[in-house]
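First up is the structure itself, then whatever we jot down about it.
One protein chain omitted, others in place.
Up next, chain A:
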Amino acid sequence: MSKEEKKPFSQTMAEWRQFVYNPRSGEFLGRTAKSWGLILLFYLVFYGFLAALFTFTMWVMLQTLSGDIPKYRDRIRSPGLMISPKPVTALEFYFNKSDSQSYAEYVSTLKQFLKSYDDSKQSKNIACTAGKLFEQNEDRAIKQACQFNRTKLGSCSGVEDDTFGYAKGTPCVLVKMNRIIGLKPEGEPHIECLPKEEGKVQITYFPDGGMIDLMYFPYYGKKLHADYLQPLVAVQLAIISNRTKEEVTIECKIMGSPNLKNEDDRDKFLGRISFKIQMSE
């Protein structure tokens, strides 16, 4: 058997050539031109039909969706925390306070981020009642947004110090809570940041106490709530100078609200965030 099956190489090659193009039957890769034409036509029609059917079923599915709010929000019951600026790699800040180049990236990100909080952008926004949820009537097609003035961020607002403290060795990091449609925090939510080891760093919050005002909730979605500005908390880190060159890990959590989780085992960013910062001179 095996002896019969072993063909000389030249014969194998000839058979392959024959398969690729057979001059006698005019077959190309085992099929004649007509046969290829038919099979391609068949698949054209077949896939055309499938494409149409897929498009149609997708369209039907999309028709069932509302453009304003997603059908389900059960995968995001509680918001995550995030910071700005976000270092490119992991959440680790490295900069030299005397080298403006080393923190230029952070500064420009912050500037960019805070642009939408400029007063000029907030002409349409209203001043809401602080400390109360700002629930709006359902039949309002366009929901109103509450004002959030950059001045609330104090020395981290970039108004007075356009290096956000990086040049002075007191870098600012903005902490924000993820937007979730319809989320109504209870209690008095505020951000609390703790360095891993005591005494390495001194933390100042803007607004005071890291408060997140309830008037910014609930959120009604991108379409209805186009002007919405999410509340921010600025954290200014005054790194104790003899501690420089050492890495400082800081963990921020959302506190004071029973329905905002901050202790999930698996989700390390649910209501909390930790980042490292290392400054040199």
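Rule of thumb we're sticking to: contacts are C-beta pairs under 8 Å (C-beta built on N, C-alpha and C of every residue); 3 or more make two chains touch, one makes a residue touch a chain; residues count from 1.
In the analysis below, contacts and distances are computed from a predicted model.
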item	value
Chain left out of the displayed complex - its UniProt protein name, from "SKP1-like protein 1A isoform X1", "Sodium/potassium-transporting ATPase subunit alpha", "Septin" or "Ras modification protein ERF4"	"Sodium/potassium-transporting ATPase subunit alpha"
Touch with the omitted chain, as defined above, among A:R140, A:K223 or A:K245	A:K223
Residue numbers in chain A that touch the chain omitted from display	1, 38-39, 42-43, 46-47, 50, 53-54, 57-58, 61-62, 65, 68-73, 75-76, 79-82, 86, 89-91, 176, 178-181, 219, 221-223, 225, 228, 264, 266-270, 273
